[in-house]
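A short write-up of the structure that comes next.
Of the protein chains in this complex, one is absent; all others appear in place.
Right, subunit A next:
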Amino acid sequence: MGQSFSGIFNRLWGVNKEIRILILGLDGAGKTTILYRLQLGTVVTTKPTIGFNVETLKYNNLTLNIWDLGGQTSIRPYWRCYYNNTAGIIFVVDSTDRERMDVACQELHTMLKEEELQESALLVFANKQDQPKAMTAAEVSKVLDLTELKDRSWSIVASSAIKGEGLTEGLDWLMDVIKDEQLQ
């Protein structure tokens, strides 16, 4: 009995199926820190990511396949090699880096135009909120022109990877959206 019930659940939910998530954003935004904070629950010391990190983690019974792609200018062109099959995008912004906000905005919108990402949900982390000069989530949302986005589920969450704040909240939202969309 129990077996067949969980069988239906799995089929619907695809426990066997992995959910592909990309973490993107400019270099130094905190992508790698977020990835390992989610996976290990601790803050690791990072070096600029030459290439990508990929980790599999269980989140609320789901298998997530999370790709953290390096953000340096030289690596951004290769993001697109990894777009295929992506259920959700986490775009991380360093909320203290006002100077590069427009670069971040540009990269975000260029990426969202990609054919392969039309179905993917977008979660933006306005990261480094622990810093005094950080812009608020609302301010970040505004400079990133998020309200312009049509036909896409998106959300912005204030976060601090160092303190571990906002991450679960954001991820919960993303999972819900993905679940919804897959059930339809």
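The working rule: a contact is a pair of C-beta atoms (placed from the backbone, for glycine too) under 8 Å apart; a residue touches a chain by one contact, two chains touch by 3 or more; residues count from 1.
Criterion: contacts and distances are computed from a predicted model.
Per its UniProt entry, the chain excluded from the display bears the name "Coatomer subunit gamma", taken from "DNA-directed RNA polymerase III subunit RPC3", "NUBP iron-sulfur cluster assembly factor 1, cytosolic", "Geranylgeranyl transferase type-2 subunit beta" or "Coatomer subunit gamma".
The residue from A:Asn53, A:Thr96, A:Ser153 or A:Thr168 that touches the chain not shown here is A:Asn53.
Listed for subunit A, the residues touching the missing chain in the whole complex are 16-18, 20, 47, 49-54, 56, 63, 65, 67, 70, 74-75, 78, 81-82, 84-85.
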